[in-house]
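Heads up, one of the protein chains got dropped from this complex, but the rest are sitting where they should.
Note that the chains are named A and B in the order they appear, and that numbering of residues resets to 1 at the start of each chain.
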Amino acid sequence: MTRRNLRLADRGRLDRSQPIRFIFNGRTYYGYKGDTLASALIANGVALVGRSFKYHRPRGIMTAGSEEPNGLVQLGQGARTEPNIRATQIELYDGLVAASQNCWPSVGFDLGATNNLLSRFFPAGFYYKTFMWPASFWMKYEYFIRRAAGLGKAPGEPDPDRYDKTYAHCDVLVAGGGPAGIAAALAAARAGARVVLADEQAEFGGQLLHSRSEEIAGRPAVDWVAAAVAELSTMPEVTLLRRTTAFAYQDHNFVELVERVTDHLGPGADGPRQRYWRLRARQVVLAAGAIERPLVFADNDRPGIMLASAGRAYANRYGVAVGDKVLVFTGNDSAYRAALDLAEAGTAIAAIVDLRPDAGGPLVAEARGKGIEVLAAHAVTATRGSARLEGVTVMPLNAAGDGVTGGGRQIACDALLMSGGWNPAIHLFSHNRGKLRFDERVQSFVPGEPVRGCHTAGAMNGAFETADCLAQGFAAGRKAASEAGASGEAGSVPTVTRAEPAESPDRVLWIVPSDKPLGEGGKHFVDHQNDVTAADVALAHREGYRSVEHLKRYTTMGMGTDQGKTSNVNALAIMAALRDRQIPEVGHTTFRPPFAPVTIGAFSGHDKGDLFDPIRKTPMHGWHEKTGAPFEDVGQWKRAWYYPKPGEDMHAAVAREVKAVRAGVGIVDASTLGKIDIKGSDAARLLNMVYTNAWSKLEIGRCRYGLMCGEDGMVFDDGVTTRLGEQHFLMSTTTGNAARVLGWLEEWLQCEWPDWQVHCTSVTEQFATVGLNGPMARKLLAELTDDIPLDDAAFPFMSIREGHVAGIAARVMRISFTGELTFEINVAASYGLALWEALMAAGEKYGITPYGTEAMHVLRAEKGFIIVGQETDGTQTPQDLDMAWIVSKQKPDHLGKRSFLRTDTARPDRKHLVGLLTENPSEVIPEGGQVVAELKNQPPMTMLGHVTSSYYSPNVGRSIAMAVVKNGRNRMGDTVYVPLVDRVIRAKVTEPRFFDLEGARLNG
Amino acid sequence: MLLISCPHCGPRAEIEFAYGHEAHIARPTDQEKLTDAEWADYLFMRKNPKGVHYERWVHARGCRRWFNVARHTVTHEILAVYRMGDPPPALDR
Partner (left out) sequence: MVESYRRRSPLASFGLPARAAAQSPEAVADADLQLGERPHRCQINLRGNPQDGRFLEAVRNAAGLALPTEPNRVAAAGELKALWLGPDEWLILGPGGRETELVGTLARGLQGQHAGATDVSEARTWILVAGGRARALLARGIPLDLHPREFRPGHCAQTGLAGANIILQQTDDRPSYEIGVTNSFADHLWHWLERGAIDYRVAISV
């Protein structure tokens, strides 16, 4: 590769005072501030930037924007490396490192390029067809395909960059900052609307940035842009977002955008790398512009072949000639502007090959006048060159445009600018279910019926003249502002005071013919990124994949990172021709978000790592943490799991904790349990409906356990509820269900029983809750209270007393989840730690032992108490859980009652909760183990159920387990098996209770 | 993300709401007289129209009040928002 310099001396919007150094494929180059990686590479004569996806053909830059299908690079190194970044959108910064991707071992020598020679084995639908071969064949191919395919490499390390995300609101969002968008923003902002103007480029202006002769409001177009942007930037209610892509237009005018905040400054710049905007706009103006359409001709993919508008942008905006000798191939006038601008800058124009037999009009005349050869009714039929275009063959077209007539003429050139017309960028409009209409004049789809709250303007409507863009944009901006309620004076439409020459009609040939049949002697690429050719579309048609959605999936046309921005319309048109239909009859594929790829980091913002999801902490959390307790996640709560002493593992710590509770006194942080204050004359009535048991007769000051079922009769929560007054209850819920239960009560009260007089208020966080469990609990508590009598007669089991503990106002309940004498002490949350520390200090002499959730689970399992969510999974009735005793037969109604009578819930052989005692008492069955009655040598075996809880119980002196087993209550004493990968555990079915069966320990 | 008008708080982002289910499903009285199939119909069977769907939502992160919504399931257009207990509005769609 020889070093070249294609820089134009006096063109471009570059800061040439300081060269910028960058590295591409290991080689150092220089560019300027204002360059993109693409423009800098072209300036340095680097035409070959990558290899194509399937055939590994050499490819170069094809466009100057986000529609780029070829120029995808691996940007950055190490943890910051990022694949599939469009070189056309990378602003050059000092030290930039990028490399070609999809080539192995190097872009110049690519083993995968043999795919190109073997291409007849890679037809449309290759992957599908290969899958249909014997599977063993696929295994062999897969290794090579995986190695050679794929687009770039994902980083292997965590992303060190910072991302930001924000909600935003405005009256009018203008997406697209070309002439239409700027005019819309001006009109809306002047009318007083809150405006956001977003454009994906570094500068506002769109096509005006490479316009040379146009004047708006009496000054050069770029100066008008600068003045308009200056005006907008002084308006406090206007937000200007450069380098910001609106990538999704969702329901109700919710638009997602990504702003590349510091990408252009390089790694490690101050501030977030990107910002993800979630914007709600009252009104949206889409001014997304248009994307030039490539011509589909033989070998139209060689490096150096690019869109005509890109050639013009590189010359006028970036100060780069795309070649030394440039051939222009077009069916319309717009490409002439590129030829004329390049010629004016001193670049040789090899010829303008024009599909139109009647090529005329002022632009054609101007080209001819400048001595440029114009070959009317001609076509490029072949191209030459490998790492860079070297020349083309040009032949005259026949009258119909479906064949060529004469001998070929060879023309040497090192760049080819093509234009097949323009496709309005209707993607965002389509995201929001906007219906499209095929426009005969522009031979492409444009917005059809308007969508509420959405306005379109400019080139995306098919209005390509600057004056029309300004007029449409201004009108759309004013209308949007007015519909958003801002109706101030918007002034008048900016006028074009010096226009570019008017264009004469286009000629569209969806496939440019050559002297060979389609598919032979050259590839007519339609989708450059996915290597889909016109012949592939024809093959798909022959094989019956004729709907556009089938065509897309069968050929992969329109997939990949560019989502077919340059290829869709050509492919649809070719398919329409094959089916002998009109394009609108064939229709188009669905455009879905995102418009352009968005890095995952932007979606997370700083909601990652420890901020990914809330971590809820109890008032005593710091104490548990200091003591070295690991935490268990229970919903969003962190609960102390166990408190290891030095040298203890989890097993040893839990064994010590459960023994200490039954031998002395244990202390547990139960603050996470849900608590709901229920007041009103219908409070008891509500409880009677939501619990399966009866509540009316519960005395004031007494507590009762309840099970809550859904209308389907399945248990979904349990807990103890206390009557504090005639019309006042305090309900407790499981930790994980606190919000759900409150929601459940509210839903029934608001939707079904709106006349009931009852109010529910969450008081979960009002209290810190400490459980004192064990035979010494009473003795310890007595030392810390002088106004709560603790003996059984004065303070019986399942009752509540109010008084003071350690001087802190407290509600104390005698309820038990361990089967031991238990006092549950509730104090104001801010005193929770003080209470805990007082109990620990006073309890020292009793050997007070803090215990975590694991010991709590073992202790309750010893007693056979269920945990909702562990023994239950939404398919257990109270009867299944051996808790028929808690279902009132007297109550006329409660939620779920009717479901207990359903044939399925009433049948006697449902899965029942049972105990399992392993044959080997020291063996603990893994939770989740499947229970079978008949053992076979290998699966499948008839599964009866599964183990729900299983622990080693030091208090029982053996392992214990609970399980839900089909017909379990009728299997008492039977032996069942739990087959595991490496062994089978034998166990006997028992009652699901293992310790203190008579309940003698409750009173200490 | 939809923009839903809470009848009390006005337009708020969908993220503040929770979806309930089809609206206007009254809890049957005389449940014991229902066949299993009729009870199952109340429990499980819900409409899934292509078009206007009457459904109930709760402003879960806001005022915690339930209300009804008439939403077009294709366009997500919200054609009406009305309070619990109000009858569904007549909509000719």
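One rule holds in what follows: a contact is a pair of C-beta atoms (placed from the backbone, for glycine too) under 8 Å apart; a residue touches a chain by one contact, two chains touch by 3 or more.
Since the structure is predicted, the reported quantities are computational estimates derived from the model, not experimental observations.
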Which of A:Ala202, A:Val763 or A:Met840 contacts the chain that the document leaves out: A:Val763
Hidden partner chain, touching residue among A:Ser233, A:Thr495, A:Ser830 or A:Thr975: A:Ser830
Touching residue (missing chain; options A:Gln529, A:Thr618, A:Ser799 or A:Thr990): A:Thr618
Hidden partner chain, touching residue among A:Pro160, A:Gly218 or A:Gly271: A:Gly271
Contacts of subunit A with the absent chain, listed as residue ranges: 162, 164-169, 194, 270-272, 278, 280, 605-607, 610-611, 613-619, 621-622, 636-637, 672, 677, 679-681, 757, 759, 761-767, 804, 806-808, 828-834, 837-838
In subunit B, positions touching the absent partner: 8-10, 12-13, 15-16, 61-65
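The working rule: only the chains that are shown with their structure count from here on.
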Distance from the mean Cα position of subunit B to that of subunit A, given in whole angstrom: 28
Subunit A residues within the subunit B interface of the complex: 167, 250-254, 278, 280, 433, 711-712, 743, 746-747, 750-752, 754, 893, 897-899, 901-903
In the complex, subunit B residues that touch subunit A: 1-3, 13, 18, 20, 26-27, 31-32, 34, 36, 39-40, 42-43, 56, 58, 60, 64-66, 75-76, 84-85
